[in-house]
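Complex shown without one protein chain; remaining protein chains in place.
For reference, chains read A and B in written order, and residue numbers begin at 1 within each chain.
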Amino acid sequence: MLLEVRDLRVEFRARDGVAHAVNGVTCQVDAGETLAVLGESGSGKSVTAQTVMGILDTPPGRITGGEILFRGQDLLKLKEDERRRIRGAEMAMIFQDALSALNPVLTVGDQLGEMFVVHLGTSRKDARARAVELMDRVRIPAAAQRVRDYPHQFSGGMRQRIMIAMALALEPALVIADEPTTALDVTVQAQVMDLLAELQREYRMGLVLITHDLGVVADVADRIAVMYAGRIVESAPVHDLYKAPAHPYTRGLLDSIPRLDLKGRELYAIKGLPPSLTRIPPGCAFHPRCPMARDVCRTDPPPLYEVDEQRGSACHFWRECLDG
Amino acid sequence: MGRYVVRRLLQMVPVFIGATLLIFLMVNVMGDPVAGLCGERQCDPATAAQLKREFGLDRPLWQQYATYMGNVFAGNFGTAFNGQPVTELMASAFPVTIRLTVVAVLFEIVIGIVLGVMTGLRRGRPVDTSVLVLTLVVISVPTFVTGLLLQLLLGVKWGWIKPSVSPAAAFGELIVPGLVLASVSLAYVTRLTRTSIAENRRSDYVRTAVAKGLPRHRVVTRHLLRNSLIPVVTFIGTDIGALMGGAIVTERIFNIHGVGYQLYQGILRQNTQTVVGFVTVLVLVFLVANLLVDLLYAVLDPRIRYA
Partner (left out) sequence: MPEQPPYDSEGAVAGTGMGGAMDLAASEATTLERAPGGPEGPQGPEGPGGREDAEGAGPAAGRPRSLWSDAWRDLRRNPVFVVSALVILFLVVIAVWPSLIASGNPLTCDLARAQDGPAPGHPFGFDGQGCDVYTRTVYGARASVTVGVCATLGVALLGSVLGGLAGFFGGTWDGFLSRITDIFFAIPVVLGGLVLLSVVPGNTVWPVVGFIVLLGWPQISRIARGSVITAKQHDYVQAARALGASNSRILLRHIAPNAVAPVIVVATIALGTYIALEATLSYLGVGLKPPSVSWGIDISAASPYIRNAPHALLWPAGALAITVLAFIMLGDAVRDALDPKLR
C-alpha cells in the first residue's frame, strides 16, 4: 500500500472555540490508483491533504491523533528534515490556483529548476535544461523561450500545466491534486484533466484528486471517498457508488446533479447547511439534514460499516439507502 | 520604459515649480527679504530701497521667481548672509547631510529589516509583541526628544560619545545622530517588514515552496524575503528625501553643520537665497528619489509594466 491514513484528527484554534476540521479520516491509495475525495467546502478535504503533505500551518492547526503511513512508514513520526526530503520528491501537490501558488517574482524556469537543484543537487544550467524538458512534457509551446517568463505572463491553463510539471518533476510516487481544475475555464478544464490522467498512467503514480465536481470524478477516478464534516462517510469504487450510493449524503449529492433526461423538473438540493466545525452535531453529523434520520442517528455516531470488501459507509441504515 | 521616464520627468516639472514657488512665496511675500541684509540692525529706508532694486525685489513676483530660477539653472544660487556664495555653503553642507542620511538608511536597512523579519516569522510570540510595542513607543516619541535623551545618556551621563559633532563630521561621529534621525522610520520599517512577511508567509506560493520540499532557509530567503521586501525597499527609497529634509532637528541637537544647520541659519537671518536655494535642491532630491523608486519597483516586481 502506497499511502494509508488511519484515524487522522486535526483541529484548529479559532476565536470562537476549537474547530474540528478532520475527525478520524481513514483511507488508502495504491500505486497507480486514483482516489477522488469528494465533499463540500469546509468538509475537511483540503486540511486532510495538507496534513498528509506536511504543509499544515501549526499553529493554528494541530494534529491530535492518527497515523499517515507512506510506504509503511509513519510520516507523523519523522523529523522535519526527513519529511522535507519526501515532500516534492516522493509526494507532490498540485494546488488549485496556479496564479497565486506560483511565486510572482521568479521565472517559471527558476521555479521548476529549483526542484532539481534542491533535491538532486543539479547545477543551475542543467536544471534549466530539465525545466525546458518538463515544460515540453506538459505541452507548453515554445518552452525554450518561455522558460524565462514569469507566471503572470501565461494563461490560466498554461499556468496549471506548469504547476503539474512542477509536481511531476521528480516523478513522485504520490500526487495530491487539490481541485486542480476549479479555477480554470470549462474548455480548458478537460484538457488539463486529460493531461493529468495521462501522466498519471504513464508514471504509475498514486493520485489523490480532491474535488467537489462529480463530473470530473466519474471520468478519471478509480475509487471515491466522500467527506462530510471532517469524516469519510462513504468510500467505494466509482461505478458502484454511482450505481447505488450507500449513504444518504452521497445520494443527495448525486441527485443534485442537473440531468438532461430530467429537464424541467425542480433540481434536488440537500436541505440545510453544512455544520459549523466548531459545533458539529452529536451522533451522526449529517442527521439534521438527513431525510432518513431516526433517533439513533442523534445519539450514536455511526462507524464506517463494511458494505462489501471494497466499500464502506458511515450510515446506520446503509442497507436501506443502498436499496433506494 | 524610456517613454515612461520621460513622462514622469514631465510630470515632475509642475510639482517642482509648485513646491519651489510655494517656498519662494512664503519667504518673499510674508517675510521681509532685505531684513537680514543689514546685519543685526534695522535697515534705514534708503538702503532698503536700494537693496530691493539691486535684488530686483521691486519687480512683480512672477518675474522675481523666473529670474531666480533662471539663475539657479545657470548654477548661480546667490549669496548667503555672510557674503559666501550659497553654492559654497551647499558644497560644505550637503556632504555632511548625505553622510548622516547614509548612516540613517543603513540603520533602517540593517536593524529595521532584521527586526521585521524576526517578528514577522514569530507573529504573536513574546518577541513579536515586545518589538511591536517598542516600535510604537519609538514612533510616539518625537525625534527631538529621542535625540536629547540619547545625547543626555550617551554623551553627558556615560560619556560614550561627544555630545556635539565636530565640523568634519566623520562617519564615526554620526552613528548616534544617524540612529536618532532614523529612529521613527526605523520603527516604521520594522512594522512594514513584519506585516509584509507575516502576510506573505501565509501566501499560496510560500506554501508551494514548502510543498516542494525546499529547506526552510531557502523558503525564507528566496521566496518569502524576495517578495516581502518590495514595499520595504520602496519605502526606504522615498524616505531618503524625507530624511534629508528632516535632518534639521537632528543637526540642531548634535550641532552638525549640515543642510539643516545652514537652512536654520538662513531662516533666522531671513536670507531668502539660502533658504530657497537649499529647499530647491531638497525638492529635487525628493522627486528624483521617488522616480528612481518607481523604476526600482518595476525591476523588483516583474508584474509591473511601465509603458
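Remarks
We take it that a residue touches a chain if its C-beta (ideal position, glycine included) is under 8 Å from a C-beta of that chain, and two chains touch if they have at least 3 such contacts.
None of these values were measured; they are calculated from a predicted model.
The missing chain, though absent from the display, is touched by one residue of B:Val6, B:Ala91, B:Val114 or B:Val137; that residue is B:Val137.
Counting the whole complex, the residues of subunit B in touch with the unshown chain are 4, 11, 14-16, 18-19, 22-23, 26-27, 30-31, 136-137, 139-145, 148-149, 151-152, 156, 184-189, 191-192, 195, 230-231, 234-235, 237-239, 241-242, 244-246, 248-249, 252-253, 263-264, 267-268, 270, 275, 279, 282-283, 286-287, 290, 294, 297-298, 301, 303-307.
The rule is short, and it goes like this: only the chains that are shown with their structure count from here on.
Mean C-alpha position of subunit A lies 53 Å from that of subunit B. Of all the residues in subunit A, the ones that touch subunit B in their complex are 53, 55, 57, 81, 84-89, 92-93, 95, 97, 100-106, 114-115, 118-119, 150, 152, 166.
Interface residues of subunit B facing subunit A in the complex, by the touch rule stated above, are 202-205, 207-215, 218, 222-223, 226-227, 230, 300-303.
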